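Here the complex is missing a single protein chain, while all its other protein chains stay put.
On to chain A.
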Amino acid sequence: MKAPKSALLVVLLPLFVLLLAFASLSFGAGGVGWQDSLHWLLGASSDAHVDLVLGELRLPRLLKALALGAALGAAGVLLQTVTRNPLAETGLLGVNSGAALGVALGIALFAGQSPAAQIGWALGGATLGSLLVLLLARAGGGQSSPLRLVLAGLALTATCHSLTAWLALVSTANLDRYRFWLLGSLAHPHAGLLWPSLVLIGVGLTAAMGLVRPLSALALGDDLARALGQRPAPARVGAVVVVALLTGTSVALAGPIPFLGLIAPYCARTLAGVTIASQLPYSILLGSALMLSADLSSRLLLAPFEAPVSAVLAGIGAPLLIWMVNRDATLALMPAGTER
């Protein structure tokens, strides 16, 4: 029974993503409906207004959402495998806020910087953040409660966030820009930022695919992985570097986006099973689909205002987190001696 189900999914999921992508081109401000976007896609439209709305506004936004969803979905799977923690997510563990602090620092130190520098600062922050996460996860020797890591992420987030907030508050002129950037808005396509980010995310996704075999071996435990001819430490560091690359780029592109790396891998596990080889592609597709739907609802929910897409995702992700924590009895196990 399993094979036909997954075959159906392989066809249906990309179709679903395409449908959402078309919807993303067809809805929103600007008075351009789905007929117009269909004409434009077929190359039959010569209307300058349609060209502007679709080519300059909605298409970059669509590409951005697709890339972000794929990147964060993949990063979530990698991080969860490396830390052996179903709650590991770049937002919850503080990698996002590390990258955001990097960007804020870059903007504060060198105002008016180039897109390349912005990506560089975000990558630096994300690398530091994810290395710290790896160290913290290893500090417990794999014996510690999954929830402890989440709380450590909360601590990291608080520190980074307060520094970022201070940088934003010091330069009052930049506060508005920071505000929208920090909330993970997809609304402002930075033209110079989009294409390099897409390339970097493509590189990251390819590298993630390459890590599937070593990581699948790691899931069996370090000893078995060694017996299978894999070296655990380089695989782990490689995964963390890819996580930093994907997260840093996505944060530079759209600000920290929470919970996507929790929701997409969770749904992928439910749909495709626990092996990483099947989980990763599904998580990438589901991440894109989720991001597109969140972006669409952020546009339509409060129109003419725009709800921050991070808030929309938190609205889905936070209940999922609560449900996961409450459902899984083993999650709530805690190491002895940590209570008061």
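For this structure, a couple of remarks:
Everything that follows uses one rule, which is that a contact is a pair of C-beta atoms (placed from the backbone, for glycine too) under 8 Å apart; a residue touches a chain by one contact, two chains touch by 3 or more; residues count from 1.
One rule holds in what follows: contacts and distances are computed from a predicted model.
The chain that is not shown carries the UniProt protein name "Iron ABC transporter permease", picked from "Predicted lipoprotein", "Iron ABC transporter permease", "Urease accessory protein UreD" or "Probable glycine dehydrogenase (decarboxylating) subunit 1". Only one residue from A:V170, A:V199 or A:L228 touches the chain missing from this view: A:V170. Only one of A:V50, A:L78, A:A122 or A:L156 touches the chain withheld from this view, namely A:L156. Here one chain is not drawn; of A:A88, A:L136, A:V212 or A:L260, the residue touching it is A:L136.
For chain A, the residues touching the chain absent from view are 87, 92, 136, 139, 145, 147-148, 150-152, 154-163, 165-166, 169-170, 175-176, 179, 183, 258-259, 302, 305-308, 310-312, 314-315, 317-319, 321-322, 325-326, 331-334, 337-340.
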